[in-house]
Every structure is written in C-alpha cells, then in structure tokens.
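Here the complex is missing a single protein chain, while all its other protein chains stay put.
A and B are the chain letters, set down in written order, and residue numbers restart from 1 in every chain.
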Amino acid sequence: MANASLLSVRDLTVKFPRIEPVRNLSFDVSEGETLAIVGESGSGKSLTALALMRLLPKAAQITSGRIDFSGRDLLKLDDRSIRSLRGKEIAMIFQEPMTSLNPVLTIGRQITESLRLHEGLSAKAARLRAIELLDLVRIPAPHKRIDDYPHQLSGGMRQRVMIAIAVACRPRLLIADEPTTALDVTIQAQVLDLLDRLRRELSMALILITHDLGIVTQWADNVVVMYAGRKVEQALPEALFADPLHPYTRGLLNASPRLKDDYHYTDGPLTEIPGSIVSAIGENGCPFAPRCPIVRSGCRTRVPDLLVPAEDRLVACPVIFAEGERHVAARGL
Amino acid sequence: MSNPDTAERAPVVLNPALAYDRSPPKPDAPTPNEERWSNVHAPDAMRATTASAETGTTSANRALRVFLRNPNAMTGLIFLVLVVAAALLAPVLYPEDPLSMVARPFIWPGTNSTYPLGTDSLGRDVLSGILHGARISLLVGIVATVIGLAVGLIIGSTAGYFGGWVDDVLVKLIEIVQTLPSFILLVVLVAIAQPSVAVVTGAVGIVSWPTVARLVRSEFRAIREKDYVVAARSLGYGHVRIIIREILPNALPPIIVTSSVMVASAILMESALSFMGLGDPNLVSWGSMIGDGRELLRTAWYLTAIPGLAIVFTVLALNLIGDGLNDALNPRFTDER
Partner (left out) sequence: MTAYRRIGRALLRTALQAIPTILVIIVLDFFLLQLAPGDAADVMAGEAGSATEETVAALRSRFGLDLPILHRLFAYLDNLAHFSLGFSPRYNMPVAELIGQRLPGTLLLMLVALAIAVVLGLALGSIMAVFAGKLPDRIISVLSLLFYSIPGFWIGLMLIVLFSVKLGWLPSGGSGTIGSDLTGLHAVLDQLRYMILPATSLALFYVAIYARLTRAAMLEVKSQDYVRTAAAKGLSPFTITTRHILRNALLPVTTMAGMHLGGMLGGAVVVETVYSWPGLGRLAFEAVMGRDFTVLLGILLLSSLVVIAANAVVDLLHAWLDPRIGVR
C-alpha cells in the first residue's frame, strides 16, 4: 500500500434525470494494486466504472467530484484527450463477452485497431503484436485464431480476446466490470488468474468490479463495498471477512454460499438480505435503512458519515458502535 | 430464392403483442370475454385472454394520446382533413363538370380571381379539377386499400395460422406475385380490362395485397404460439374464432400502420396510371391533369406543378399519419425521436 496513488476519485456523483446512482463516492487505487468494488446489481458499480472511462450514457451527468489519474483530472479533459487515454492508459473489460465483440470483424482486426490507433504500428507490425497478445492471454494457435470471427470462439475465449484488446497498449489501469459473471465456474478462475498474472507482468492497477465476494478474497488487495451509489465500507479483504462491520456487508457475506466452508463467520443459516435495493430510492438518510435489521430512527434522517474504526478501514454506520448492537448485529440478520 | 424470413424484417415494426405482455394481468376486471369463459375451468387461459383484451384497451388509449401529441401526425391529420373537405365540397362549389370549358385558355394562377389556379389549354378551371380530382384519389386510395387488406388478411392469416404445407404454398404464391414488378403488373391489368375507376381500384388492390399478406403472416406466426392462443386452442375453439377473436386484435397495430401507408401508395399508383393515360377517360384525376399538362411543360408548367403539389400534399399527409401511428403503436422507437 506504500505505492503512489495512480487513481484518486473524490466525491463522485453521477446523476440521471430522476435518480443519482452514484453519490459522493471516493476511493483510491495505487499503482499495481487490485481494488475490488463489491455490491449487488443496482449499487452503481458499473456506472462508476463507466464514469472513470467517461463512457456514461448520454442521459447521465457527472454533477460533482473529481477523478485524478496520475495527476490529471479526467473530468476536465476534452473529448480528444480522454480518447487518447482510453484503451491506451485506462482500459476496460465488460461483463458480456458474447456481445462485446463486433460480430462482423475478425478478432485480429479488433485487437490491431487500438494498436494502430495508439501505438501507430503498421498493419504488419500490429498483426504480429496481436498474435503475441493472443498468446499472452493463452489462446492456442494464435496465428490461426487471429483471423477467426467472434462467433467461432467460446465465451471464455472471447473474454480472453477482450482482455487481449484491453491490455494491447499496456494500460496502467485496467477496469474489469464483472469479467467472469457470464462464464462457466471452471472458466472463471482461469480468467481471474490470467488477469492477476497480467497485472503483475504488465504492472497495471486493476479495478475488479463484482458482486461475488468469493472472488474478492482471492484476488483483491483492497475492497470497497457499495450500496445504492454510496460507499458503505472499505477494508483489506482479510479484515473484511474476519469482521464485517456494516450490516449490508454482513448481509452480503451471509448471502454468499461459497464462503461457508472457509470462514467461521457464517455459522448461522444462510440468509438473504430481506427487501430490495429499490427501497433505497427516496431515502434521505442511510440508503440501507429500509432493509437494515438494526435500523434506528436517526438513520433515516441523515446520511451516516464514514467512520474510521481502524487503519485502512472505513464504515458508514454509527449504530454498530452503539453499545450492545454489535453483538446483535453480528448474530442477527 | 429470396428468403421470406429475412424479407420479413423489412417493415421496421415490433410485434405489438410484446408490449401487451408487460402489463400485469387483471383477472378480476369484468370484461365481455370473462362471461364467455366463466364456467370453464382453465384459470391460466382465462387470465391470459382477459388480460390481452383489458390491456389492449388501455394500450389503445395510451397510443391515441401519443398520436395526438405528435406534431407531425397532427399536421398530417389536418392536411388530410383539408383534402377530404375538398373532396366533399367539390360538387357543391363546382357543380359543373370539371372537364367543361369555362373561360379562355392559359389563364395563369393568381391573375384572375374567378379562377385562382388558372385555366388549362382548353379553358378548364384548374381549381375545379383539383377539387374533383381529390374525390378520385381518395376513392381509389381507400377502396383499393380495403381490397388489398381483405385479400392480404385472408391469405396472410391462413398461411401464418396454419403453417405447414398451406404456409409453403401461400408463401410461394406471395413470392411469385412479388417477383413481378408491381407497376408493370398494374399496367397490364388495367390495359387488359380497359381503364375505368372500378378497374383501376381493383387492380391497385390486387397489386398491393402481397405486402399485407406477408406482414400478417409473420404477425400470426409470432402470436399463434402465445399462451392465450394455445389455451384457446386446447379448449376446442374453432380456427376462425381463434383467428378473429384471439389473434387478429393483437396483430392489428402494424396492420393499421401499414394501411395508412397503403392508401398513400395507392394514390401514387393511381396518379401514375392516369399520367400514363390509363385512367378513367371520363373523369378528371390529378394524374391525368399532369399528363395533359406535360405537353405544355415549356410554356405553362403550372398545369403540371399544381396537380403534382396536390398529390404530394395528400400523400405526405397520409405518410405523416402513418409515421405517427407507428410511433404510437410501437413504443420502442418513440424514445429515440
């Protein structure tokens, strides 16, 4: 954690005409670090990622905040400058490998596209580099596969191609938005291993966006838990799993079946968090209040501040520190 | 050969039945449908059928609201009302035969207040011709569309509902007719049967049915697999009843859109026929006015321009309405406008 900060997000707010899916979000990513952003769908993770790339849908607006990437505020760059960063210094992998590749262009063409744009390579040099990249992401017989069309590849293979496209120009930051959600369980670990290996080899920082806490334990250096657009907890993975503080984090851990064997925490029955994230709309206070088992009346009037219970740790819930509640909360839900 | 399934993508319209399915079913709402079903113990089928009828009406109301708020569609509607008014008022304002000579020839428009649109080479009143021409255009357009819709509906619904070899044969028939250039076919039909309003109308109707048939067929193929149709079939209702009461109402929106465009193209076809001298020789039509004016293009181009503008005005009105209907009945594309 001693590395210099590569990306620093401060008070980021994304607004749609009627809702604010990301609110006052702040986090940092150091060089070479893997940050996991965790939360259920609708928590604003993906929009955060798109905001970092400045690829938000037209209806969305960034109403406040700054995104510093190695000394530049991404929100102040003009379109041309941000384009020269995309794919070159910040790259992104999406959730759906089946639809994220253009069906009418060969994968070679789709890889060389960014090489030729950002590195100015000739067609021939770009092609050789693309074959290397396919080899790097462990695609067998890359010199043959390079002329394949996406429909000729399996889902796992396509995600490898997406990764090859993303790392083509050796970006300093790679954002992976649910990179394995659409894949078979057996393929998931391979792809995550690949991402981790590439992170080390190419010394990239990685933002891993996921709803799967199992992924976090193994691959993340630091974890941000988001709920309804807000950061509710941040911790190192070991600390988070050993002692989740926020009621939402606890709910997530309880709802995650894969952790059952590894951690003593879920001795109780596997519980889903009751209610839905939709209930957060229109809440003036803590967005989790409608679903929270330890909610107090004060929770619904003002947004809880992020408290610092320990080093490298943040949590947005004052109630858990109130006497007696910690115990109840830990066993409750 | 052309692949009928790719060809069907041609009209860019969504299956409207999809839109209905989104609305929650309201099994308790009393509807005429429910009475028929009340003593039959098939709750799913009942819910599905009443739901389609129920949400059908609310969706129609919503569509009407969208349509009425669309400025383009409203412009089209106003245009069309003007044309209809012209057609209705023609015999009142100009009871005389528009083919009769009333003044000296070649009065330019705007130079004589009695003949605001001027006179032609034979001294006939252009305005009277335009107003009477509106009658022919609308008559041919509407009746031909009704004929085309009727034939297309029967053939398309039969093919789409029954499938199998019936479908194969009818699709082949549609394909064969569509292989012939429709305007040449039209010219042949009219020339064979001698030009008259009835012949022209019938011929335009005959030429335009395959489009409807293909559209109806693809709609029916999609809808016949729906739960409420399957349920109705399993309850032993007759084919005709299922086609008319269960499927047709859900297939209507794209048919409505198509019919307004069909009236427009029927008017275009009629005008082209009359222009070529294949219209009814005893009646004045916009196309025949252009055909007559063509000879004098160099000296009196207004004789060509004015009836042409009348055609453009009318056809544009119908297309604007068709567009508005499409936006109103296929909600997906309205968001993007």
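By definition in this document, a residue touches a chain if its C-beta (ideal position, glycine included) is under 8 Å from a C-beta of that chain, and two chains touch if they have at least 3 such contacts.
These numbers come from a predicted model, not from an experiment.
Contact with the chain that does not appear here is found for just one residue of B:Thr145, B:Ser218, B:Thr258 or B:Ser271, B:Ser271. Among B:Met74, B:Leu235 or B:Leu316, only B:Leu316 touches the chain left out of the display. For the options A:Ser84, A:Ser122 or A:Ser203, the residue in contact with the chain missing from this view is A:Ser84. Contact with the undisplayed chain is limited, among A:Thr48, A:Ser114 or A:Thr180, to A:Ser114.
Residues touching the missing chain, restricted to chain B, are 1-3, 6-7, 9-10, 12, 72, 172, 175-176, 178-189, 191-194, 264, 268, 271-272, 275-276, 287, 290, 294, 297-298, 301, 304-305, 308, 311-312, 315-316, 318-320, 323, 333, 336-337 (touch as defined at the top).
Where chain A meets the chain that is not shown, the touching residues are 53, 55, 83-88, 91-92, 94, 96, 99-105, 110, 113-114, 117-118, 149, 151, 162, 165-166.
Throughout what follows, only the chains that are shown with their structure count from here on.
For this pair, chain A with chain B, the centres built from the Cα atoms lie 53 Å apart.
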